[in-house]
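One structure coming up, written as structure tokens, with questions to follow.
A single protein chain has been removed from this complex, and every other one stays in its place.
By letter and in written order, the chains are A and B; residue numbering begins at 1 in each of them.
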Amino acid sequence: MSVAIPYILDGLQIIILLFAAPAFAGWVKTLKCWFQGRTTAGVLQPYRDLMKLLHKDIVLAENASWIFRFTPYVVFGSVVLAGGIIPILSIDLPLSATADIIALVALFTIARFFTALAGMDIGTAFGGMGSSREKTIASMAEPAMLMAIFTVSLVCKSTSLSQMVQVLAHGEFILRPSLAFALLSFVLIALAETGRIPVDNPATHLELTMIHEGMILEYSGRHLALIEWAGMMKLFLFATLGIAAFFPWGIAAANDFPALFIAALSLIIKLFIAGVSLVVIETGLAKMRLFRVPEFLGSAFLFATLGMLSYFMLE
Amino acid sequence: MTATPFTLASASLFIIFSALALVPLLFRNQRVLIMAVFSLTAISSLLSLIAGIWTVRDGITESYIILLGLPDLPFHMRLDPLSGFFLTVIGALGFIVSVYSIGYVRGFIAQRPVTSLVFFYSLLLAGMFMVVLADDAFFFLISWEVMAASSYFLVMFEDERTENRRAAFLYLVIAHVGAIAILLSFGLMAGFATGFESFNGYTFDAMRKMDIPSSWAAVAFFLAFLGFAAKAGVIPLHVWLPDADSVAPSNAAALMSGVMLKTAIYGILRVTFDLIRVFPWWWGAVILVFGLITALIGILFAILQQDLKRLLAYSSMENIGIILIGTGMAMVFTSFNMTALSALALIAALYHTLNHAMFKGLLFMGAGAVHHATHERNMEGMGGLIHRMPWTAALFLIGSVSISALPPFNGFVSEWLTFQAFLLSPALPNPLLNLLIPLAAAILALTAALAATCFVKAFGITFLGRWRGNHDTPIHEVDGFMKTGMGLAAAMCLFLGVLPTFVIDWMDIVPERFLGGKLAASAGEFGWMWLTPISYTRASYSGPVVLLGITAIVALVYIILHARSTTIHRVPLWGCGFEKITPRMQYTGTAFSMPIRRIFGFLFSVRERIEVDAEHGQRAFPKRVYYSLKIRDRLWNWLYQPVTDASFWIARQVGRLQQGRIQMYLIYPFITIIILLVLLR
Partner (left out) sequence: MTISLAAQINSVLAALILLTAFGLLVQRRIYGLLHLFAWQGLFLSISTAVVGFVAEKHHLYISSLLTLTLKVIVLPYILHVLIMRLKIHKEIETVVNVPTTMLIGIALVIFSYSLTSPIRDLSTHVTKSTIAVALATVLLGLLMMITRRHAVTQIIGFLSMENGLFFAATSATYGMPLVVELGVGLDILIAAFIFGIFFFHINTAFDTLDVEQMARLKEED
């Protein structure tokens, strides 16, 4: 029986991911409304949106190829798989050996690659524009991401997520400026990867300002539902990834059943705070023009490099 | 006589030479010629492939002396795990491309005789096999020349065009500059092996025992590196690569880009780890820096291209850069005697060699198929091919996904291993390296991400969207041979990506033999499904689980969502309510790469010009817009132009010797005789 527990835990984690991600997205939207003095649609609105989309028919362009129809499934699949790997509640997951953090980033890259292809598939200018901008931003974010991973791996001597949580949560507590810099860098990168302000406005209606939205402009029905759901899960996963790498206290260790309740509680509190900080950042900053984004990501790279340097210089 | 890998390899060479001998007999019937010769090259490649796999699996080393060549200078041949590995790579791609060529070359019959293509293709393959088997400087250089000459004729295949002739000439010049450097390096090493008086030092065995002071070793190494770098397309000697690979016929380009560049890597590995075994860390650092620069500049150039084959050629530069990065890291770790880590770096480099041969071969074959069907090379005139060439598109997609280093395909495994080697660099005792290597890792991450951008562009502009061209050519899918060739390469990409532990287990003999460290002890320790270099708490990756996971989730979601049938309406494009969308309104390749061009354009010389032809000078109502974009490699002006000018100047000065008057010509031998009489008194 105890052999099956990790598998059940992993399945539980995926189910939580599927059903809590829209709630997190709803929480972020509600907070934004409060900050901006508007009335909210409620935290449960994303669920209603997804249900509506799932019931609608699909309207497909005449020249859409199989890639266009296949992409939503691939995107959904890779994000859900990533959800089975990140230690959200516990580090005792059978899937955690499937990918270390570098492979995890590559899983998200699969989703972006196919979304970019789908954007080009239809043959409108907006899709191509979204794909081109998205891939450029992804390229600029990579060096910063790798440097941040490098810094964290210097401290934890590993790139496996379970090992990182183990070292940071259950090892001795030391103030590390390198991790602080890496955290700052990770926040900037996460804003770029999940397409939030100041890199991309997820709520824009102007096609010329769209990056992620531009690529999925032609989707409808259950395809759009899958892509939107995957987007919400991606936001959720980046939040939990940051929590696992930088604030992992509370995540249960292996074979520690009662600790799961504490883990769930601490997760809710941490996500609550993450939502508030995200909305503060989004409300306080304005969306940058595209050619300022390399500077933005360049400063993320700078912070991560400073973290790496301060590891060697100060620790 | 029992069969050893060497007998298989020599049988394979024998078969190729007999194929060459058949050409003069069969050239009148071109179809039979193609079928016969390419089948023979396929069989011979298969034999070499088996020989290579066998050698590496059992760690066999065999040497033979062949009594060809000059008297007192016989040919030495040797098959050891390093040669066996490269024999496997060449044999695998040779087999696949030979099958593909049967279909591809048939398409040329209507336009021109293909005899020279067939002949030199086989000769190229033979040359590559011989290079890898050579065990002395003489045989090595002869095989090297065979390779260079045959690929020259392949590049010159369609010689009525000026650009083809120019590309071939440039290739020949740079190949020979490289060959001279390699010759000098071997000469230096041979001299230190047995003294500069005798010729006996020319065998590699003698060089292995040479006693060379470290400063001369550095000279020999860097000369060899220069020579091999010229063949590999490393900056600054890369200018021949895009021209040659884009004008050569695609099967030749696949071989050239896929395996001929790798023979240069073979040469570097042979000279560094087998002949000169002891070296300081800064050699590895230099190789690492060259690898990084080549990778970054290569991929940036690739993104800016409009010609599909030029894009692929520049992308080969990027991948050679990555292989050199792995090699450089292996050298750095070896110089500090960290054998397990250098084994990891070397395996990453070798795995990438194998991977690149497979996916680049696949991509070039796909480009050849596209050219075969559309007679276009410029991507800006293509689009929408996925509807008319579905198989080619799907296989090209597999190649693009592999080269962009996405799991579960093979490109990801070798890049991941290279990153792991970087992440282990804090174990190095040198603090300066500790700080600088992470920056190198960040640059590698940038190139990997840019590669993904490049191939989204390549695949998207060529196959997706709608046809951008003017004419309405009948475009049809390619024939069975071409599909089989591409399919085999794609299957290898998947295999290498999903089962890396087996492949590493197989190739582990190579680092063990040459570096003294093994990886496989830890690589499969967690189970055959998980790749765990060093240890599983450090990092782990499972290709099969990723493949199965994503497939399972996709299947599950598909079934759940299709439980209730909903209709799919096919309608014209929405495009945000635009009424008159034409195919010309799509994003072009140049538009796609514009942000990258803006950000990184300072590395190249970019000249953009926009001219608006307006009615009565009213700029708000343009009649016609003229846009021109010229991107040039800065190295032409900085390096090649001065060198060419200098050589022409020297030639002119030397030309002064040619006075034209007979008395001057008589004075030259007169003076020479007098000097000789004085010296030899």
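For this structure, a couple of remarks:
We take it that a residue touches a chain if its C-beta (ideal position, glycine included) is under 8 Å from a C-beta of that chain, and two chains touch if they have at least 3 such contacts.
None of these values were measured; they are calculated from a predicted model.
When the whole complex is considered, the residue among B:Leu435, B:Leu494 or B:Met585 that touches the unshown chain is B:Leu435.
Interface residues of chain A facing the missing partner chain: 174-178, 180-181, 294-295, 298-299, 302-303, 305-306, 309-310, 312-315. Interface residues of chain B with the unshown chain, by the touch rule above, are 431-432, 435-436, 439.
What we mean here is this: only the chains that are shown with their structure count from here on.
Once the centre of each chain is set as its mean CA position, chain A and chain B turn out to be 36 Å apart. For chain A in complex with chain B, the residues that touch the partner chain are 54, 56-63, 65-67, 73-74, 76-78, 80-81, 84, 95, 97-100, 102-103, 106-107, 109-110, 113, 116-117, 120-129, 131-133, 135-136, 138-147, 150, 153-154, 157-160, 163, 207, 217-218, 221-222, 226, 290-291, 294, 301, 305, 308-309, 312. Note for the complex: chain B touches chain A at residues 383-384, 386-387, 397, 401, 404-407, 412, 416, 419-420, 422-423, 426, 431, 434-435, 438-439, 441-446, 448-450, 452-453, 456-457, 459-461, 464-466, 526, 530, 532, 536-542, 545-546, 549-551, 553-554, 557-558, 561, 566-576, 578, 581, 583, 585-587, 591-596, 598-599.
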